[in-house]
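Missing here is one protein chain; the remaining ones are kept as they sit in the complex.
Each chain gets a letter, A, B and C, in the order it is written, and its residues are counted from 1.
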Amino acid sequence: MLKRTLLGAIAICALTIPASAQDAYVVGLTGALTGPPSSTYAPAVDALGLYIDRVNAAGGVNGKKIQLILEDDGAQPSKAAANTKKLITQDKAVLILNASLSSTYAPVIAETQAAGVPLLFASSVCPKSVYPPAEPLQFCTTGFAANYDSQATLDFIKARAKGPVKIGFSAMAIPLSRGEIDYAENLSKEMGMTPVDKEVIPPPTADYTSFATKLKDAGPNWVYSWAPWVTQVRTLEALRKLGWQDDYVAWGHLEAESELSRLKDGKFFVVNSNALFQEALPIHKEIEEAAKKAGSKYPAATMAEGWIAGMAIEAALKGAGWPADPAKLKASMENLKVDTKGLRGGPIEWTKDNHFRTKLYYRVYTWSGDKISRVQDWKSYDVK
Amino acid sequence: MFRPTPRASGYFRTDYAQDLALLQTRAERIGLAALVAILVTLPFVATPFLLDLACQVFLASIGALSLMLLTGYAGQISLGHAGLIAAGAFTTGILTREIHAPFWLTLPASALTGVVLGLVFGLPSLRLRGLYLAVSTLALHFIVIYLGGEYETKRGFSTGILIEKPSLGGFKLTDGRAWYFVLLIFAAATLLICVNLLRSRSGRAWRAIHARETVAEALGISISGYKLLAFVISSAMTSVAGCLFAYYRGVVSIEAFDLFLSIQYVAMIIIGGMGSLLGALLGAAFVTVFPYAIEALLKLLPNVQKLAGDIFAVNYASFGVVMILFLILEPLGLVGIWRRLQNYFLLWPFKYKPLAGTRK
Amino acid sequence: MQLLINIVVLASIYALIACGYVLIYRVSRVLNLAHGELMMFGAYLVLACSSLFAGHPVMALCAAVILSIVTGALVYIFLMRKMTGEMVLAAILTTVALGILVRGVVVLVWSSQQQYPAQALGISNPTFTLPGDGHISLWSLVLVLTNLAAYGALFGFLRFGRWGMRMRAAGQNPLLAAQRGINLHGVYALAWSLSTLTGALAGILMALDSGVTGSMPVIALKAFPAALVGGLDSLGGALIGALIVAGAEVLLIYYVDPLLSDVVPFLVLVAMLFVRPWGLFGTREELDRV
Partner (left out) sequence: MTASATVYRERLRRTTAPHLLCERARVTPDSVAFRSKHFGIYRERRWRDYAALVAHAASALQSLGIGRGERVAIMGDVCEEWMICDLAAQSLGAIVYGIYPTASAAEVEYQMRDGGACVFIAEDQEYVDRILPFADQLPDLRTIVVLDDSAMFGYEHPKLRRFGELLDAVAKADLGWLEAQVALVSADDPAFIVYTSGTTGHPKGALVSHGKHLAATDTVVSHYPTLREKPHRTVVFLPMCHVLGRDVAITLPLISQLVPHFGEDPEDFAVTLFEVAPTVLFMVPRYLQKFASHVLVGILNSSRIKRAAHDFAMRFARPYATRRWNGGSNIVQDAIYRLVRLAVFKPILNKLGFDQLELVVSGGASLPAETMALWHVYGVNVVEMYGQTEEAGGIIAGQRGPFPRPGNVGTAVDGIDVRLAEDGEVLVRSPDLFDGYWRNDEATREVKGADGWLRTGDVGEWRGGALRLIDRARDFMVTAGGKTISPSFIENTLRASPYVAEAVVFGHGRKYLTAIIEIDFDTVADWARANDVAYTGFTSLTAHPRIARLIEIEIDKANASLARVEQIKSFRILPKALDPEEEGEPVTPTRKVKRKLMYERFKVLIEGMYDDSDERLIAAGVGGVLAG
């Protein structure tokens, strides 16, 4: 009974263990590559792949190639844990990347900690454990970070608003988003604003108008949303449909750039920690070319996160030398400075007790008549 | 599951205890011994990843067995299985976080939650049948998930409730191998409980209700009592699976218990083969291992790195395809294949049972 | 006023989706859990057609609608026909598997990014202000009207059309219907086509209003209580059920707690199941065993 199936599975797996790449750095990734939330993660993973291909094409790191092994967890915690276990024990990955929903964090952290392998959050929100004092094995490169994001946003609102601020909030009914909006709500009070309403919207929602109606009827002159892009933008659209014409701030996810030009809304602001491709820095051109060459189906504008993660990995591996093991890599990562070449407001710097970055930079964009424009340049926050 | 006669000649029973014995022929005993030997040696030869897979299969087996009890034998459809697992997991999570409850407390507590929910889940079954019942269990799934989500948010466990690995008599269960054996024992115990339940009065009552309710009632079987009993037992076992799941993964979060999980369990019992405990085990193994197997197979394709992004979509879609093929080509499920295979050898060198129609 | 509009729009969405469930359930007693995926597929078909018929939005929409009808028929012919006679649960699971397949294919072809068919077609979505300070977007309005038209057409079709009559007959007693020379396979294929059509219409219109992603099928699941509250085999019931569920949802969001909107339809459903298991307008029946 059971044994047949198990043996069959063992046979299949035994056959398919990839010829272990003895002369390459093995980096494993578990990510939400399918399933509803994949829209946020798949482009980043794609970009990461592009970046590593480029590094390999250029001769690799320390003369060795990087082998990136992808595993799909479909945003399911259980699958993510299994993937991590497989990547560590079977593929002998020296570094694990997580590019999935926050619900997968805990199991992946548990697995990597048990194995002593460094873990890098490469596409989703940074967990608090990378903030100082950081957990020894966890690192994060992504642009968005709980609490700091809201702080930056509310600072922006405060600076921008001319009169008293009556602020409304919109969150998605997932614990992470709800937690951040709760934090923002409290912070807004401290900053002298008046929170008027908070909508927590379930992920599968046919019509946002109902929520928007309530939000609008509370009469805010600012609305802040920190949630997956769908919730942010569809709340905005619903509000606009209802005739609400005030200012709306949201977090700038991967989709921000294309969406800003789609919506063409002068009172819609995105707070961003990545420079938009609009600015056409040399690095942006580079990414665009790479994406074009590889025939990626994702727009280049969604690739910054993945690219930065790639840069961090490259730098970390370089510091770890050859042959790398998790311990060496950890040591390398604990003292790392990644030049983001303008993709961010400054370099990513990791120290022994700060695996997030020492300084955070935020820009705010909006649509001004005919193009995306900056309404606030890099503003830095010290991470303590 | 229960055969009127043993599979080899020369096994006559001289009392009912023998008749009830689970293993009757020597071949069966040898088979079991071999299976046990394989199961015991497996963790010492398998990679940790395979070990993890095996643990997942055991966990799924517990859930699938209890669902099989409910659906395959008692005939009550449930789409709330994920909700029940979640209930067990959350009971464990909440108890460990709030009062640092140890393993020996959370396990019965989870079972108790299961019992209570089973009563609640089961109540609609007194009035509803088939699809309508399925939907009512679905509703309860949403309620459990809603409550779980509220707890997570309110207590600030936004990325899930972390749970310490349990200790058993001073020994902390962290090692994969230890978990393998713990889960194996739980799965085996569940199987034994199911086997014994099914051949007891309640098992016969369930099958009677499944076959035709009116007749069962006429036979003096308390329909509502046994239906509720089926729900209660099945839910209690499922919640225990949830508790184990929580400990095994070390984390509880609502995302792990979506509707898809319920559907996976239904898939397990249908793909495995309705009305067979063996089917539940086979289905659990198949559905759990299948995505990994597909992935592994797809990676064998040449130039696979180029397709990196697409391969997972293909993997996902092929899960659907294989499931469809299975449902269309093998309605009896894996157990049907197993039986055919078994019969091929059992009937050797005949194709059909000889002397089937022999009368004196 | 706005609340009323919200209810009407949401009810229309639910109703348009729910009638797809009802159509198939009514004739073949199968619950189509791939309905949401087929709905999403319709929306993606618009995307495909918009690049095919660039610059002709109407033609593209028509093509998408026709393609979705064909899709429905194909699903029946190549898949569900094989499941006739199998146990109901297996048939339902087949639709689940179909759903998984469709989702996989959609990600494979169109990626999992949010897409905007309206943008691709080059059409906009202006908002109208109604008396009483109510606002409604163009595509929501079209959706409400389409829903009314669809229900009107379906009522007429089922009551007076030749094939409609056959569908009703097949639903009531397939054996008798087959004996009276009704081509059951034809009837079932038609039901699947119509169901996919209405589902796709809902999907397309929602996508035109607010875009489409891989998470769209979940919405169809929420329309499911609406169909059940009304009675799974009653079209009128689906309409009323949609109104009830949408009403409850909108009012709860507004007056109580938005978080409840996920749970409430199912609470309504459970309450309904206790009182009248077969739904407001459904036929009282003994359901098939597992």
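Following the convention adopted for this analysis, a contact is a pair of C-beta atoms (placed from the backbone, for glycine too) under 8 Å apart; a residue touches a chain by one contact, two chains touch by 3 or more.
None of these values were measured; they are calculated from a predicted model.
For the omitted chain, the shown partners it touches in the full complex are B.
Interface note: of B:8, B:45 or B:99, the residue touching the hidden chain in the full complex is B:8. For chain B, the residues touching the chain absent from view are 5-6, 8-16, 19, 347-355, 357-360.
Going forward, only the chains that are shown with their structure count from here on.
A straight line joining the Cα centres of chain A and chain B is 37 Å long. In chain A, the residues touching two or more other chains are 34-35, 42, 173, 297.
Counting partners per residue, chain B has 313, 315-316 as the residues that reach two or more other chains.
Those residues of chain A that touch chain B in the complex are listed here as 1-7, 9-10, 12-13, 15-16, 18, 33-35, 42, 45-46, 49, 70-72, 74-79, 81-82, 85-86, 88-90, 101-107, 110, 114, 127, 173-176, 178-179, 182, 296-297. Of all the residues in chain C, the ones that touch chain A in their complex are 2-3, 5-6, 9-10, 13-14, 103-104, 107, 111-114, 116, 119, 127, 129, 133, 135-137, 140, 206, 210-211, 213-215, 218-219, 221-223, 249-250, 253-254, 258-259, 261-262.
Of all the residues in chain C, the ones that touch chain B in their complex are 31, 79, 82-83, 86-90, 92-94, 96-105, 107-108, 221, 224-225, 228, 232, 259, 262-263, 266-267, 269-270, 273-274, 277-278, 286-290.
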